[in-house]
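Scroll down for the structure; my scribbles are underneath it.
Yeah, one chain of the complex is gone here, protein chain that is, but the others are all in their spots.
The first chain written gets the first letter, and so on, giving A, B and C; residue counts start at 1 in each chain.
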Amino acid sequence: MSSERPAEVIYLDHAATTPVDPEVVRAMQQVLSPAGTFANPASTHSAGRRSHARVERARRQVAELLHTEPDCLVFTSGATESNNLAILGAARNRAHRGRHLITMRTEHKAVLDTFAALERDGFTVTRLSPDENGLLATATLEAAFRDDTQLVSVMHVNNETGVIQDIAAIGAACQRHNILFHCDAAQSAGKLPLDLARLPIDLLSLTAHKFHGPQGTGALYLADRTGCNIAPLMHGGGQERRLRPGTLPIHQIAGFGAAAELALAHQTEDLARLRMLNDRLWQGICSLPGVLRNGAAELAFPGILNVSAADVDGESLLLALEPVCAASGSACNSLSGEPSYVLRALGRDDRLAQSAVRFSFGRTTTIQDIDRAIDKYRFSINKLRSIGPAVERLAG
Amino acid sequence: MSSERPAEVIYLDHAATTPVDPEVVRAMQQVLSPAGTFANPASTHSAGRRSHARVERARRQVAELLHTEPDCLVFTSGATESNNLAILGAARNRAHRGRHLITMRTEHKAVLDTFAALERDGFTVTRLSPDENGLLATATLEAAFRDDTQLVSVMHVNNETGVIQDIAAIGAACQRHNILFHCDAAQSAGKLPLDLARLPIDLLSLTAHKFHGPQGTGALYLADRTGCNIAPLMHGGGQERRLRPGTLPIHQIAGFGAAAELALAHQTEDLARLRMLNDRLWQGICSLPGVLRNGAAELAFPGILNVSAADVDGESLLLALEPVCAASGSACNSLSGEPSYVLRALGRDDRLAQSAVRFSFGRTTTIQDIDRAIDKYRFSINKLRSIGPAVERLAG
Amino acid sequence: MSTVPDAYSPRVLGHFAQPVHAGDLQARYPVEARGEATEAGGGCQILLTAGTEGNAFREVRHRVLGCPHLIAAAEELCCRAEGQPVDAPALFDRSELMAVLDVPVEKSGRILLLEDAWQALCRALKRSAGRATEATDDQR
Partner (left out) sequence: MSTVPDAYSPRVLGHFAQPVHAGDLQARYPVEARGEATEAGGGCQILLTAGTEGNAFREVRHRVLGCPHLIAAAEELCCRAEGQPVDAPALFDRSELMAVLDVPVEKSGRILLLEDAWQALCRALKRSAGRATEATDDQR
């Protein structure tokens, strides 16, 4: 509604994707330089062997982030592919063990749509609802177990609200019942501590671009346990344990590795900073009437603040917020325009869900960004309400 | 066998992968810079819309290279994925039209293994042999057609020998019989003219890293004709016409677009140069006794020169050639160590096939590189033969 | 190949930034009326008010809870109506409105909602005008 439009955007959509860290860019540039390790890591000549070593160095960096072994990681093109590979690959490969699968209604599209595809192929899918805090109670999960349940998929951090599931408890329940557990950690890997040496997780998806790594590269972790065998999605070449063929993109993988190393090194300070930014933003806007936080602060990852506002249209609010860039619902759902199930699960009606704005922060977010967002949000809410019918009705 | 090992490699393995053109790196860096268009193109905020525009610009660049419309292109992670998407996607989506599929024995693993997977799923696959020149005769293809044939997949340029198939004739035959035609153009796109406005091709795979673009990004072309509908491999999000979900990697796609633009601009001169380099290398080594060219020069893409040598082991030859980096057979088959079917189809016995070295050239290959390769090849052949048993037998 | 909505058109952005007809009537008119429409879930709400004099729109105002396209369409409609005779034909032309503002087809439902509000306004105007005439008649 304001006419000034500075060229500089204030980017508060880090849950959708993050700017690549300059150190990560440097690692990528090294590979991309004329003297870089660009050769095919599958080639046996000296250039290929150097590339191979470069890839394995990055694999170790990612493994260290997750406290696991490099051999447990398969590089993919991102979390969408990792989710598909894990879910389709496990379900199809283990169909003899049963055709019942369990997931949650609050998962990301890359999980929900994949389960829908399996349903069309004759699998039975139970979609559990979270409690009023967005959480899956272990008892709810265990009540859903059947003799033919072979796979459970529950995300770690929700991409809309930041709500954190208790994956240790969920994984333990699955393990007790000898059911494979997949976790979509796209929103947590590189941000929250993830110790796969201890967590009872069989399959875990992650993607570099959510923690200042490059877009288009990710990994699937496969626990080194019997029963974790999955079928590949694609065929050809023997790369990545035959689970993911194709020439490995070395600069991408090098960037992923560098991002993982940075994330691990900065994890504690990054988290503390995100908490501070989150608190500051919420304190700055919570005094507006009719503004609600979606997802309790103490249950959610602090990199995300999701807020609803009564009597405001979400799409108009996002436009009014410019040049502050934030998201409405999930970046991946914004194509469909469907109201978010995730917020309705938290008890928001369609109107409140529709007004929700997701602010999300990263390593480069400054206090100035937050203060600008506070001003813009307050101004926009007031402005939109002032031209809306609710005011008139109150007045009339 | 020589002890001097200069740090500088002479990279003659461009059919495996190519160094990224510095102009392409610049396009990628622009996206990766802090002020770059890194936002999710699916986001509706201004940063997202700029990313969206950036992606669409690259899509136009790739479309121009292929003389087609941007709407016909789906971005993927490379030709392996494009081949899998095309072949699995078409076969599965059109199973009602028939379960008979045709391909060639000389295809790339990403095609052969994909057909093998379909065979396990109950499809019938006919694998045609080429003639003694490595070519598929249209009559051979048409003789293989059955009432239930639904899909034909034939590559454009062979990755081991450079032999060029007559895809216009093959496509026309398929079209006459109302059979879908997929072409793996990983080795030709960006190098040979490809006019999809005229060619009767339904589906075509390409990958950026074979023509000085980044690894890990490619595309599948889908003709804008009824019947070209395919099923996706992965699910989630609505990106890429619902055929390829996942956050689009903008720097990768920007690099792909830049590489396509460069390839189109330099096509004629690049081809002439490759022809010159190929001739020079062959002239420099053909006088060695027992050295044979695999694939007739006039039938092959000049970026590849594949040579066999009697009484020499291929693996030892490659090591002796260092720091000249060349490939034995296909980069993708070098993992399996199987003797190449492609060369046997050209009439080479296993021993000659085993000795084959593939030299392949790119835009950065210099005459000095070629001359160095000539010296190294001649020296290595002589040296290996001098320590082998054949000499002794001749002498004794 | 992409399903992302295009950027808002400059005209939508302009109306959204300065919706000069947003709000309530600034003066009193011989004939005044209002028309409302609300989407089923309550996500979109439109209130139109108009004042006429001598069978012409003198002032038309909107209050919209809705997306930028809907706000812009209401603004565009108010701009156009002011000064026109109340019975001018095709004051509301849905497809023309969508074309001039580049409204994506997915949003036709919202423009239909605006049409509902407009028609409610016109009906209310007619009723008010009738009453106004009666009042004038009474005064004679």
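The rule we apply is simple: a contact is a pair of C-beta atoms (placed from the backbone, for glycine too) under 8 Å apart; a residue touches a chain by one contact, two chains touch by 3 or more.
Remember, predicted model here, so these are calculated numbers, not experimental data.
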Identify the residue among B:Thr124, B:Gln267, B:Ser316 or B:Thr364 that touches the chain left out of the display.
B:Ser316
Suppose we count only contacts with the excluded chain; which residues of chain B make the list?
1-3, 311-313, 315-316, 319-320, 335, 337, 350-351, 354, 384, 386-392
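Definition applied: only the chains that are shown with their structure count from here on.
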In terms of CA centres, which chain lies closest to the overall middle?
A
Centre distance in Å when chain A and chain C are each reduced to the mean of their C-alpha atoms
42
Could you work out how far the Cα centre of chain B sits from that of chain C, in whole Å?
59
Rounded to the nearest Å, the gap separating the Cα centres of chain A and chain B is 34
Contacts with 2+ other chains: residues of chain B:
42, 44, 46, 48, 238-239
Could you pull out the residues of chain C that touch at least 2 other chains?
3-4
